[in-house]
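The complex is shown incomplete by one protein chain, all other protein chains being positioned as in the whole.
Moving on, here comes chain A:
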Amino acid sequence: MILDPILDVFRGKAVTIPPLDGAFRPNTRLDDAPAFAELPEPDNLLTAEGRLLVSSGNAVLAVAAGSEPAVVETFQSPVTALALSPTGELTVGLENGKLLIAGKEVSLPAELRCITALAYAGDGTLWLANGSAQHLPSQWAADLMKKGASGSLWRCEPGGIGFQRIAGDVAFPYGLHPIGNDVLVSESWRHQLVRFDGASGNRSTVLTHLPGYPARLSPAGDGGAWLTLFAPRNRLIEFVLQETHYRQDMIDQVPPAYWIAPALASNRSFLEPLQCGSIRTMGIHKPWSPSRSYGLVVKLDRTLQPQFSLHSRANGTRHGICSVAERDGRLFVASKGGDCVLALDAITGGF
């Protein structure tokens, strides 16, 4: 309507989100895949010396086909990030803000308290994403609902004296993918992938308007990358983000599990918020209904453009995917909301 621009001042614009189309066209490939291993809240996947490591709670476990996950190491606080150095040292970030390289604690600058991702570049440079200056990794929902943008990007050069801050004011960096000297960062709360220049720290956006909140990145066999999106964008949530008073009262008075906020898994309690489209009707939960949680893995090609994607839709259970790892043509997917690790063969596709 021609008067819309004028009326919008008084009534606000319609809240919209990018559609799941093109490379993001929905399928059920994540729900079709059999579970490779079942364990509570698998977070970070890593292939090391032929083994598949996964973090779950305070522990790092090794999973293999046909056997129960075996604990490799346990820590004093939940593991929030994993990486393997070119020389084979296991690097672990913890919820309490500590960083361990091959079991030894590394001293960190005081402001580094929210390690969400770790990645080594080919030359041994360690990149570190600090999700937020105010919140711990487990309090990510609070950081989002308070519109946090206090994350930062850090780097430690091989044999260097310590971590240097490369960039600040990043809205929850949650994934790292070193490309030569530069690094690709998934900036969750802004739904975009940003490339930071290794020398100057200058940023350039690579992919914007993602249909979900991007989590970790990992290299793909063909030179591209895998991007996980841990939760979908939801119009009600985006609307609540615009509602100052309601959001503040919700943060103050409602238990975080029942917030109108993205989640790794949903429909587990009748105290969770429900949207009209998600009402179970005639025994059916519509797969296209609005949801707080979703399972989405995206393949990026060599030019970092989306190629195809794997989904677990609103009526599925393999939600909250925070990390994947590719090994020998197989893709391992850790579904934190679905409490399982999946293994997918023949991971090809296109649109």
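By our rule, a contact is a pair of C-beta atoms (placed from the backbone, for glycine too) under 8 Å apart; a residue touches a chain by one contact, two chains touch by 3 or more; residues count from 1.
In this section, contacts and distances are computed from a predicted model.
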> Which listed name, "ABC transporter permease", "Iron complex transport system substrate-binding protein", "Cytochrome ubiquinol oxidase subunit I" or "Helicase XPB/Ssl2 N-terminal domain-containing protein", is the one UniProt assigns to the chain that has been left out?
Replying inline: "ABC transporter permease"
>> Tell me which of A:147, A:209 or A:235 is the one touching the absent chain.
In response: A:235
>> In the whole complex, not just what's shown, which of A:35, A:274 or A:343 touches the removed chain?
In response: A:274
>> Using the touch definition from the top, which of A:23, A:254 or A:343 touches the missing chain?
In response: A:254
>> Considering the whole complex, not just the chains shown, which residues of chain A touch the missing one?
In response: 1-3, 11-15, 234-236, 239, 243, 245-246, 249-250, 253-255, 258-260, 267, 269-283, 289-290
